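Omission of a single protein chain aside, the complex is shown with its protein chains in their original locations.
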Amino acid sequence: MDGMVTGDPALLEVRDLRKWFAGPRPGPFRPRAKVHAVDGVSFDIRRGEVLSLVGESGSGKSTVGRTVLRLARPDGGSIRFGGTDITGLSRDALRPFRRRMQLVFQDPYASLNPKMTVEEIVGAPLAIHEPSTSAAERRRRVEEALSLVGLLPSHITRYPHEFSGGQRQRLGIARALILRPELLIADEPVSALDVSVQAQVVNLMLDLKERLGLTILFISHDLAVVGHISDRIAVMYLGRLVEVAPTQALFATPRHPYTEALLSAVPIPDPTVRRERIVLVGDVPSPLNPPSGCRFRTRCRYALPACAEAPPALREVAPGHFKACIRDDIALASPTSVAA
Amino acid sequence: MSTAAADAALPRPARRRDSALRRFMRHRLAVFGTVVIGLLALACAVGPYLLPFSDTEIDIMQRFAPPFSGAHLLGTDPLGRDILARILMAGRISLSVGFAAMAISMVIGIAVGLVAGYYGGWLGTVLMRFVDAMLCFPSIFLLLAVSSLIGPAVGSIILLIAVTSWMEVARIVEAQIRALKARDFAVAAEALGASDARVMTRELLPNAIAPIVVAATLNVAHAILAESYISFLGYGIQPPTPSWGNMLDNAQSYLTSAPWLAIFPGAAITLAVTSFNFIGDGLRDALDPRMGGR
Partner (left out) sequence: MPDLPMPLDTRPALLAEDEVLSVRDLSIAFHTPAGALPAVRDVSFTLRRGETLALVGESGSGKSVTSLGILRLTPRAPFCRITGQVLLRGHDGRVRDLVSLPEDEMRDVRGRDAAMVFQEPMTSLNPVHRVGDQVAEAIRFHEGLGRRAALTKAAELLELVGIPDPRRRLSSYPHEMSGGMRQRVMIAMALSCEPQLLIADEPTTALDVTIQAQILDLLRRLQERTRMAVIFITHNLGVVAEIADRVMVMYSGRVVEQAPVRPLFGAPLMPYTRGLLRSVPRLDMAGRERERLQAIPGAVPDPLAPPPGCSFAPRCGHFEPGLCDAAVPGLDLARPEHLVRCVRWPELARNAA
């Protein structure tokens, strides 16, 4: 479509993205409260890169994914894909972009239509975007997509219920890849799978990334999986990015207190490793009424009165390493430093 | 890729699940209902050609002949017409009114429910409040009033019944679509760039088919009953064309002297309506996905 894009290496540029949902009405005739699910998120993904978006429930990570795909309309900010601003495009104008960015879902049971055969499910993108494709050609390309994800071409006539969870997730990936998109957004693609199968799907995604030169936005709550698959990691808390860093740097030298706590909370499958655990007090505050200034300050053990004043900006503290925290005078623990 | 290939080499065998048909066959009353409706429809279709009497043939000598006593198996009416022939001819009318009204009401109900459930928002709210308003209206009065205005004919009766009985279907479809729309596979289709029409008809509707089929069956029963009501009250199918409802109407004055005039058409209505209800129950059990594993 564009041929070679040499001047601009970023495939996706997200700037100051905002998305809010209507909350409850405070009174019968008062306007609805606004829930800021995503509140000023900016990041780039370079071609061929895997960027992970990490956060706990309510962090807004999935909303970012869906808004980038324009399944939800952003309430502020801009999304540029391959150099084109797609923030305000109409449904019809979006269609050519849809085939270039695809989504893989968390739940391999809910994301496949139970009444359709594998051929119809995996071939649906072709039916939509290339309706002139002949039946034989479609079948050939579905079979090709199936073997790409490690399924047999003979599976083409089956229904989703005949597959195991891991195989269904492969079907979801085959559907996403049949049009050879440039960007794959994977929303918790392995969280619903059993441990042994999880590894199969993680490996498959890494394989496909290399073979097809895919760019991946990987959304997950599981830091261990994320650490395995990504080039860079962006950590979200209550609708904002708190830290963005290359994978190794994030694990070796986390710069934000939330990242530190998150890393220390992940249990390590080795009974001989004993670490000092930072247990965060309390729950994530309600997004209806988030804390002023830094949103993490209510649970942060390093919080100062100044933290309540203004939201800290995301600034570069080391090459490629960004954090949104005003405190530069603290030394944070990392899980890798303990194990080494 | 070795792991992936190995995974594929172990295709999971298809779950041995009970088919919907087998579950339906286990529902005795539903099977009974199906047989009854089948026989009734067959009898109404071919019966009149086999009988020695036509439904309009007046025989003054044979007025009020009691059933099981002479040439007339189910007896005759005040004009000496054969009751059996009339019941079968009336069955043609009543059953076709039932099916036709059902078909039209399903089209309206599915369309309204689909649009309201898929788009939601103010459009959905307006449509569903309209459905609520229609449900509040006593439909029997509407039926009577309108049919007295436009004059009763089979076509207008069908249309009237359909127009007053699509609301339940709309509600069922709306609820189903609203729930299905949030499922990941519908979002997946949208993310692929599928058009609204494609998402609605290819992705959502096939998954809502089970409750729709059940509602359709129950709607036939409802339509037969509605036709009987209005014909009984004299605003429906007009004599000499027989319908189960107007046969009952005629029988009113002779309830004590010739009870068979009322018993046979009444039995036909009961049989048809309960059979359809049984079929509906059976279909509900058979098509309910919770009954047969995933």
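Order of writing sets the labels: A and B. Residues in every chain begin at 1.
Keep this in mind: a residue touches a chain if its C-beta (ideal position, glycine included) is under 8 Å from a C-beta of that chain, and two chains touch if they have at least 3 such contacts.
Note that the structure is predicted; figures quoted are calculated from it, not measured.
Contact with the omitted chain, checked across A:136, A:195 or A:331, is made by A:195. Interface note: of A:280, A:317 or A:333, the residue touching the hidden chain in the full complex is A:280. Taking the complete complex into account, A:261 is the one of A:86, A:124 or A:261 that touches the chain left out. Counting the whole complex, the residues of chain A in touch with the unshown chain are 56-57, 164-167, 194-200, 202-203, 206, 221-228, 246-248, 250-252, 261-273, 277, 279-280, 282-284, 335-336, 338-339.
Keep in mind that, in the parts below, only the chains that are shown with their structure count from here on.
One finds 49 Å separating the Cα centroids of chain A and chain B. On the side of chain B, the complex with chain A involves touching residues 1, 3-5, 7-9, 11-15, 183-185, 187-195, 198, 203, 206-207, 294. Residues of chain A that touch chain B in their complex: 69, 71, 94-95, 98-99, 102-103, 105-107, 109-116, 124-125, 128-129, 149-152, 155, 158, 161-164, 166-167, 170, 172, 175, 200, 203-204, 207.
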